[in-house]
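Here the complex is missing a single protein chain, while all its other protein chains stay put.
And now, subunit A:
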Amino acid sequence: MVRRTKFRLVLDNLSKYIFLLATLFGLLVLSVLIYRVVVDGIGWLNFDFLTGKLSTQPERAGIMGAILGTFWLMLVVTPVTMFLGVGTAIYLELYAKKGRVQSFIETNISNLAGVPSIVYGILGLTVFARAMNLGNIALAGGLTMSLLILPIVIVASQEALRAVPSPLSEASYGMGATKWQTIKSVILPVALPSILTGAILSLSRAIGETAPLVVIGIPALLIPFPGSIFDKFTVLPMQIYYWTLDSSLTAEYANLAAATIIVLLLCLLVLNSTAIIIRNKFQKQF
């Protein structure tokens, strides 16, 4: 009996370390990945690379075009998703009657969140690029990307609105304010930090997403720097994609891809830390 108990305790202790090791496995892969990328890419990361044009010669290639393209893409995605996402969330949380319509829209949104990103690419290709004849310009890519991250922004904004304490809005109604006045001047300002946190996190998803843009057909060849949302464009992940594919031809392309990955990951790091800072600064305001 004693021996059996001892065995059980040993097994318990042992399993604890096995579970810990499993948890560490993910982090180990993460560190190997980052280590590899930095080793491969850091030597190629310099001012000329950041400001240079695309080139067929690896030594002279730069990613300014992709940086500008990412900028124009986000210039479309940010206002469109904020407007549609926050608007939908306000409707669902504050206006829609609890019932069929509301639950239908919410079910629909959670289904959309599970649709693979490449299917959004096909939607964008068919509707924006071909039917609306926009082609592969930043506007078409941005609209596609907006639809892709819309479900995330809606759900995050809904949670933010739900978290606003009801005494605040009740006080506003008590003073004779109308519903929209209350939303505009009381609820939205209070919910704004959480809405922004959610929005920044989903925008960072849009920056890293590649599949929909591949489907829309982003040119792999040299193009001039995009100057507006109506220009053909490329983005950082697309650049990584092409250079990774080319790395089997010329090994240096792998270095270029790695250097671009460093830039992309740094962008995401900045965005995500901004989100965390906003969250921490405004947490538990009331």
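The working rule: a residue touches a chain if its C-beta (ideal position, glycine included) is under 8 Å from a C-beta of that chain, and two chains touch if they have at least 3 such contacts; residues count from 1.
By definition in this document, contacts and distances are computed from a predicted model.
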UniProt protein name of the chain not shown, from "Sodium:proton antiporter", "Cytochrome-c oxidase", "PEP-utilizing protein mobile subunit" or "Phosphate transport system permease protein": "Phosphate transport system permease protein"
Residues from subunit A at the interface with the omitted partner, ascending: 8-9, 11-12, 15-16, 18-20, 22-23, 25-27, 29-30, 32-33, 36-37, 40, 83-84, 87-88, 90-92, 95-96, 104-105, 108-112, 114-123, 125-127, 130, 147, 150-151, 154, 178-180, 204, 207-211, 214-217, 237, 240-241, 244-245, 247-248, 254, 257-258, 261, 264-265, 268, 272
